[in-house]
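Okay, handing you the structure first.
Part of the complex only, each chain left as placed.
Labels run A, B and C following the written order; every chain starts at residue 1.
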Amino acid sequence: MPEQPSLRSELAAATRILASHGLIGMFGHVSVLTEDPQRYLVCPGAGARKDRCRPEDVLELDLDYEFEPGLPLELYMHSEVHRLKPHIKSLIHVHSPALVALAAMATVPADLLMLHASFWPSVMPVWDEPDLVRDRAAAQRLIGILGDEAIALLRWHGAVIVGRTLHEAVFRATLAEEHSGQLVTALSHGQPLAPVPESIDREDLYAKVLSPRTHDMHWGYASSFVTVPPGARG
Amino acid sequence: MPEQPSLRSELAAATRILASHGLIGMFGHVSVLTEDPQRYLVCPGAGARKDRCRPEDVLELDLDYEFEPGLPLELYMHSEVHRLKPHIKSLIHVHSPALVALAAMATVPADLLMLHASFWPSVMPVWDEPDLVRDRAAAQRLIGILGDEAIALLRWHGAVIVGRTLHEAVFRATLAEEHSGQLVTALSHGQPLAPVPESIDREDLYAKVLSPRTHDMHWGYASSFVTVPPGARG
Amino acid sequence: MPEQPSLRSELAAATRILASHGLIGMFGHVSVLTEDPQRYLVCPGAGARKDRCRPEDVLELDLDYEFEPGLPLELYMHSEVHRLKPHIKSLIHVHSPALVALAAMATVPADLLMLHASFWPSVMPVWDEPDLVRDRAAAQRLIGILGDEAIALLRWHGAVIVGRTLHEAVFRATLAEEHSGQLVTALSHGQPLAPVPESIDREDLYAKVLSPRTHDMHWGYASSFVTVPPGARG
């Protein structure tokens, strides 16, 4: 069964890639569903060095596994997306600066600034409960709010980004923070932005601009900047 | 008496952590009260390399010790907080960019943008004397303005951040600059931000989101990025 | 024929210089026309490590060469500028953050903020088709929009910058992102900027401030920060 170790290595690499982009660090986490739809892999919780994540640091859990110290505090984001939406193979939770700034705006702007970020929702789903996502019920509400979108913002907190593959989720997460940064910069001008014509369907655009081949190319590119920490097994 | 060396090592580590985050450098300082409530430890003053602070560089002073060259110029911030508020174990003074920008605003915005920064005061205390905090009387006025809050801004200058432990103060200081940066970014939009519901008490939120366990996890995390300079004793 | 290897080395160096400035990375590309006006050199496509580009990684293509995987997806930007404007020796395509933010503005500001960026058009040409530049016809429309200017913005996408030499194009590209960043920063103030007097012709200014000698000095300067990757041939 060589797939399992490989997925474990990929999740460790995803953790290091997200850390190298400043998307996760003290906080933030990433999961991937295994071939067994009852089980998922997730990176270690707050306090672990994400930039040094080794395959053997990755945790494999059953969807019903209960939170315990050492796991991400908001673990159920992952279990519940994998339970409710098995076609979503990966969820990433970040507290990155531009996404937090965007999440604070009373009316979250939905402008699309980069064709490459065309997974950006026309109407941004926003979680606005003033608490962390601590239990299964809260996590299920969050996944309900996310709906079929690729990203949802969490007010006073950050964002969750999902993908149909781990590669897609990682690429979207890096583009999401980049896009948000460019969006808040452009908005600081105080003048209107040029809208993508409404006749253009964002899903069509996404399919055209960001094929799975591009996700895989990005994965190879981003991976080449992060090395497996010395002494890692698995 | 093994605690004293340990506290000295911790203050040196705090100094290096704050330097690694760009919170202190040429200017800025951190103190911690010792078990003897008449004595405190403080990092060296302006000009010392904070990123290389060794345990033996840390100064141990009596609350009544008078300023002298080599000590932080605004030393009395530390002695007076430790004298007037002995439950406050640590005070950090920073000149970091986002906090300075925020301190310049005629009406300092008090929006809370991150649950993790829920120590942020609903009404920000602001010191507005156009001078450094040079003598004991000025320091006592500053501590009076701070009141029971975790942070106060100093106009045209920076901020002081306090904690009931050194770990809490260091974590709050890093979150304070991060929060300020996200706040000024979000405000550059020129549109209203989404307020945390007034029914939510910030103290309750803080207790829920940021337990002492989280402060200690952050300490371990942040410490792992800074190493003790070679040849350090103590 | 010692020129060809030299041009190949120069294009590889240009690729590394643009990468070291964060102008190209996963995306973005640069070309240069060869002495044979039917052939051009171009860096590898998305996914290649631009910061490690070696002379042997550079591709030499005929103007009529058709896109294939491994080449820049928007290859025809290069072939068509070299076909239609043979006096333009180099074209650079970037997705850098400030240029993307500027390209998003409904009315693109044309203020000139730096004498050194006096190649900045008085009226910025803007491509506003909501798609990548994928085929020869689209590329020819883009080159038509560019006209005789040094730069055109692509809405929701980035910019193309051209030069009469590779050195000029590289210098302009670094100045274009720097200028855009300073422009969006200055605009965030929300107040009018000081216009360069209309009596000043930008072309005259450019000729005065940025001679070919300056381009070559910049080339030498910027090259000195990037080294040829070990084991490179050619």
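Keep this in mind: a contact is a pair of C-beta atoms (placed from the backbone, for glycine too) under 8 Å apart; a residue touches a chain by one contact, two chains touch by 3 or more.
Computed from a prediction, not measured in an experiment: that's the story for all the values here.
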Practice task
Fill in the total copies of the single sequence across the complete complex, 3 being in place.
Solution key: 4
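Here is the rule we use: only the chains that are shown with their structure count from here on.
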Practice task
Specify the angle of rotation obtained when superposing subunit B on subunit C by their C-alpha atoms, rounded to a multiple of 5 degrees.
Solution key: 180
Exercise for the section: When you average C-alpha coordinates per chain, which one falls nearest the overall C-alpha average? Tell me, please. Expected result: A
Practice task
Let me have the rounded angstrom distance from the C-alpha centre of subunit A over to the C-alpha centre of subunit C, please.
Solution key: 32
Exercise for the section: Return the distance between the CA-based centres of subunit B and subunit C, expressed in whole Å. Expected result: 45
Handout entry: Residue list for subunit B, restricted to those that touch at least two other chains
Key = 188, 190
Fill in the blank from the handout: As the complex stands, subunit A meets subunit B at residues 25-27, 46-49, 69, 95, 97-98, 100-102, 104-107, 109, 128, 130-132, 155-157, 184, 187-188, 190
Problem - Of all residues in subunit B, those that touch subunit A in their complex - result: 111-116, 178, 181-183, 185-186, 188-194, 196-197, 200, 205, 208-209, 213-214, 217-218, 220-222, 224
